[in-house]
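Complex shown without one protein chain; remaining protein chains in place.
The chains carry the letters A, B and C, assigned in the order they are written, with residues numbered from 1 in each.
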């Protein structure tokens, strides 16, 4: 018997008015895994992420999160995004959503928000505890930036970074919240092959550090290189799942990607 | 190099700060400084600007005749937007500039906040339009005078007229939510209630500047009121009487000094016919009043506007007091104001020890054929 | 219309209700007329055009000046009404166009709040401009719409001005809706409001469309100015500010950016105020109006007919 999966999704359904964007999805992620979620445009992948992270409240279904090494699970359904993050699940965005008027370092420092405490009085008095906390935030943020290779740009404005660096900064910001499960929404979109290669390395490194990763990606080369398992979605439904080698030869997947009408 | 430049700029900044703080004007001893304060911009400008014109007219005449006791009068005109906090700045500015007497302020609120500053500097203040009773009754402002009747006196005249002369028993009291209108309305309400002869069937405020008053008129109609006593200014009064006519409502409309203004008749036109308003006695027959309005028309080529006569009277009274007292010393001025009678557009007046004008007299007017006619 | 109601309901309570209802409709239609301009401008450039109330005031003033001059020179009433209306529309549009060009166009790519402050500055400027150029006093606005004889039996409930205002508002709303749905300009407007860059790419002259929006909005304000001033019977330089705030409230209430929304918002606001005055107290009519706004926005954060903002993640 395997250990309890850290993320367990069953029957997840999301309706927008009359449109069913997600149709009874089941999915599991185990500790230490890199799982990819692929599918044609409009398949509902980002909606799936939004349901997971509390931006949408799913119509039906259950999302259970079990921290590694623990047996107690928590339901994420109906939780606000910030509580989801507190529970240990962080994400990046497909359309980069950095805080553009803040520096690179501050963007990462924001990620530390839910793991720190200082409040109004602490901010005003700047007592020893607050100073210590701030110091720790800065040091840790620098360390994370160093990991993604942006430490030397720490005091630049986020908006001035090149595209690839912005994507990496999004990852750094998410890592700062100390997630055990990281959701990456098309992290390689718009990157050139060299940047993608660096990203490949970075994600593997993050994985070795003990983070589990669930990612949406269109770059098949990257997906095949990274993933332990792959889920394929189309029209809000799961159409296939399995190891990269199995997915590569799955006829349903090929059909979906080639755009053939399955029902016809 | 860099540092030197910044030092220069710092020095420049410092000099600028000093320049700001330098006294605005030197004290020229050969003129009498006459302050005029009130709302000269913003929504209430139409009540403040006529006072400026009145002061200009009177002072120009005085200066043309060689001034008072050989001294020319210099006007210091300051805007207070009818806001208490601006009025304190206005007042300190006038005091700093050496104003020796002040005509103003226009609104009771602004006057109240400004008065302590003048009181402290022993400067005579005379308002053409601040009607709040406390201003004179409380005794806190010995330097304050006015040429308009306080709210309670105006209200008493209106209520007596409605109850005794017109014999109404159901009165609706409406006001414009302003310090003048509401103050007046509250007195009117209490006088009606105290009289025992009539009841107040409606007591409500309307929002000045609202686009439509038909709902409140319907409510007046439903209340069964025989008369409406309105506290406020002429623009709202004109709108309400217009609506009353439109809704075919038969009620008498009585109002205060803020409505007894020719602009009211001009704006309300035919709707104004039959409206009662209380105001200072006997002005249309007064040659001084005629002359004042004619002068205004000649100089400014426009109608005078609200409180013009009161302001004209106040200016004359103050000029006369300065002349008789021979100085602008507060005690001397007070004595002159209280003892020396002066001819004004509002009649031959002097002031009582509280600061209210005596001799203006107060009566009720009715609009008949496009003019205010005094009701005997 | 109301006469029929009266025939059926002899109950005085019902009478009072109908009277208040009619008052509310008129008031609401007035708000709606001004709100249409707000909503159009907001829909297209996302700006709360605080100077819109002043454009309305300038329209009323122009109509006043032209009407008075013509009546002094002895023109017949019909000619006065048409010419005054025409002049009000021309000059209001000209002011709207100029204000946009001076105070908003240079700020097209500025931070979001800058045009708002510019608009507040413009509003203060225009108020004081009229104050100085004309007078601070209230002026009598000539009655341009005579009391129709056939209305006499119900004149105590609805006057002819009320009817004209109601009909005008309805007609304008219809025309606007048709223009925006059906014509080329309307399509270009919708395109510009949805995505300015895309509109530019497909060959729409965005600046011209924005100007057109200001011109149409201002023309509506002028019509409103003329009718409302004629209804109230007086004008001064400050009437635009207060009416503007209420109209803006109406526009938001109905869902800012939506033409039927502005009209609905205006009517809801007008009726609320009228009933609040009639059944509670006019002391608190504005408190009711704003409380209603808050309540509606809490339950429908985009207003009554506004499109819900879709969260694009």
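The definition used in the following text is that a contact is a pair of C-beta atoms (placed from the backbone, for glycine too) under 8 Å apart; a residue touches a chain by one contact, two chains touch by 3 or more.
Heads up, the rule we're going with is that contacts and distances are computed from a predicted model.
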**Report entry** Listed names "Pyridine nucleotide-disulfide oxidoreductase", "Branched-chain amino acid transport system permease protein", "Na+/H+ antiporter subunit C" or "Sarcosine oxidase subunit alpha", matching UniProt entry of the absent chain
**Finding:** "Branched-chain amino acid transport system permease protein"
Report summary line: Touch list for the missing chain, restricted to displayed chains, reads A, B, C
Query raised in the report: Which of A:64, A:154, A:189 or A:239 sits in contact with the chain that's absent?
Result: A:154
Report task. Give the residue, chosen from C:31, C:61 or C:214, that touches the chain omitted from the document. Result -> C:61
Requested in this report: Among C:94, C:151 or C:191, single out the residue that touches the unshown chain.
Outcome: C:94
Requested in this report: Using the definition of touch stated at the top, determine which of B:46, B:108, B:226 or B:255 touches the missing chain.
Outcome: B:108
Report summary line: Per the whole complex, from A:5, A:61, A:111 or A:236 the residue touching the absent chain is A:111
Query raised in the report: Considering the entire assembly, which residues of subunit B contact the chain that has been omitted?
Result: 3, 6, 9-10, 13-14, 17-18, 20-24, 40-42, 77-79, 82-85, 87-89, 92-93, 95-97, 107-109, 112-113, 116-117, 120, 132, 134, 140, 177-179, 182-183, 186, 205, 266, 301-303
Requested in this report: Using the touch rule from the top, list residues of subunit C that touch the missing partner.
Outcome: 42, 46, 48, 58, 61-62, 64-66, 68-69, 71-72, 87, 91, 94-95, 98, 102-103, 106-107, 110-111, 113-118, 120-130, 132-134, 139-140, 142, 245, 248-249, 252, 256, 283-284, 286-287, 290-291, 293-294, 297-298, 301-303, 309, 311, 313
**Report entry** Residues from subunit A at the interface with the omitted partner, ascending
**Finding:** 53-55, 80-82, 85-86, 90-91, 93, 97-103, 105-106, 109-116, 118-120, 122-124, 126, 130, 133-134, 137-139, 142, 145-146, 149, 151-152, 154-155, 157, 173-174, 177
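The definition used in the following text is that only the chains that are shown with their structure count from here on.
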Query raised in the report: Looking at the contacts, which chains touch subunit B and subunit C alike?
Result: none
Query raised in the report: Where's the contact count highest, between which chains?
Result: B-C
Report task. Find the geometric centre of each of subunit B and subunit C from their Cα atoms only, then give the gap between the two centres in Å, rounded to an integer. Result -> 34
Query raised in the report: In angstrom, rounded to a whole number, how far apart do the mean CA points of subunit A and subunit B lie?
Result: 70
**Report entry** Inter-chain centre distance, subunit A versus subunit C - centres from mean C-alpha coordinates, in Å
**Finding:** 49
Requested in this report: Name, in rising order, each residue of subunit B that touches subunit C in their complex.
Outcome: 41-43, 45-46, 49, 177, 204-207, 209-212, 214-216, 218-219, 221-222, 234-235, 238-239, 242, 246-249, 263, 266-269, 271, 302-303, 305
Query raised in the report: What residues of subunit C sit close enough to touch subunit B in their complex?
Result: 16, 19-20, 22-24, 26-27, 30-31, 128, 131, 135-140, 155-157, 159, 162, 228, 231-234, 236, 238-239, 241-243, 246, 270, 273-275, 277-278, 281-283, 285-286
